[in-house]
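One protein chain omitted, others in place.
Let's look at chain A:
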Amino acid sequence: MRKSLLALAAGLLLAASVGAASAADKLKVGFVYLGPIGDLGWTYQHDLGRQALVKELGDKIETTYLENVPEGPDAERSIEQLVRAGNKLIFTTSFGYMDPTLKVAKKYPNVHFEHATGYKRNPNMSTYSAKWYQGRYIQGLIAAKMSKAGVLGYIGSFPIPEVVSGINATILAAQTINPNIKVKIIWANTWFDPGKEADAAKALIDQGADVIMQHTDSPAPMQIASERGKLAFGQDSEMIKFGPKTQLTSILDTWGPYYIERVKAELAGTWKSEDTWGGLDSHMFAMAPYTNMPDDVKKMAEDAQAAIIAGKLHPFKCPIVGQDGKPVECKGGDHLDDGQILGMNFYVKGIDDKLPGK
């Protein structure tokens, strides 16, 4: 029994290596995913990006993905496994893969790596992320127009700069419509727990919020808002089927164009280590159709979107006053600079809550 198993294993290995040899003329591109591709959120959108890539360059490349890879030591093994399988360009799609990716990148200088949402780079390791706060600004405008109670409910995942800058962008936008707007913030301390996200949405609605925003990944808050007849914004992906009369819009992570561009560079031999932080203008993300709102609100949202793309509107335009009443130093000319946004760890004036850890 044991012998036959060994023989079987050896056979499989042989078959795998033969398979690798026959595909050697195609560029192998690997992806490491945090969740299951069916999560309808973060990982799902990365996989849509991969599918767009296959559609565009499928005759020249071959893609492999590993899903459900936990952040930490397992990630390093998984990334290395992709290297050994002959992948020449590897995308690792979660913040927690940063150090593992760097470690493997240093070990294999001839392989190129792309890490999403991190800040550490290497000559063979790029980083890429999106300026989601631009989308949150548009959502803040819509929310202030649509809220009858003047109270917004915000479900945060973890109090990291990406989430904090999203909250600030939202409230800064909302204040331009209604200076007295309130936001109630609940930290779920998880990216994905549909039950807890649903409970958080219930708590926010029970406490008077009538527009629900989320920076967690499941459609549960959308569904609760729908059940209670409130309004909500989706996250990462199109969530309108969970609230046909509820979703106002949603931030859609559209990684396809970036993946295609980078793989084309790899094929042409022009790939080099870069730091990409793209916004609405470079199609790193998109806004889902503006629905369930009057035409004038829709027009306002579309105008804001156009202004952001044209560079005429910056969500963090100075002067910005912090929660302590003091103006924030303005390093980017007439707006905060990228470093300030990427490291944002304060609330702006008007948020009646305390930032965890402050």
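Following the convention adopted for this analysis, contacts are C-beta pairs under 8 Å (C-beta built on N, C-alpha and C of every residue); 3 or more make two chains touch, one makes a residue touch a chain; residues count from 1.
Definition applied: contacts and distances are computed from a predicted model.
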Name per UniProt, for the chain absent here [options: "NADH:ubiquinone oxidoreductase 24 kD subunit", "Cytochrome c oxidase subunit 1", "Nucleoside ABC transporter membrane protein" or "Pyruvate dehydrogenase E1 component alpha subunit"]: "Nucleoside ABC transporter membrane protein"
Contact residue for the chain not shown (choose from A:P36, A:P109 or A:G229): A:P36
Sole residue of A:E56, A:D193 or A:D338 that reaches the chain not shown, by the stated touch rule: A:D193
Residue numbers in chain A that touch the chain omitted from display: 35-36, 38-40, 68, 153, 159, 184-190, 192-196, 198-200, 202-204, 206-207, 218-220, 223-224, 241-242, 352-354, 356-357
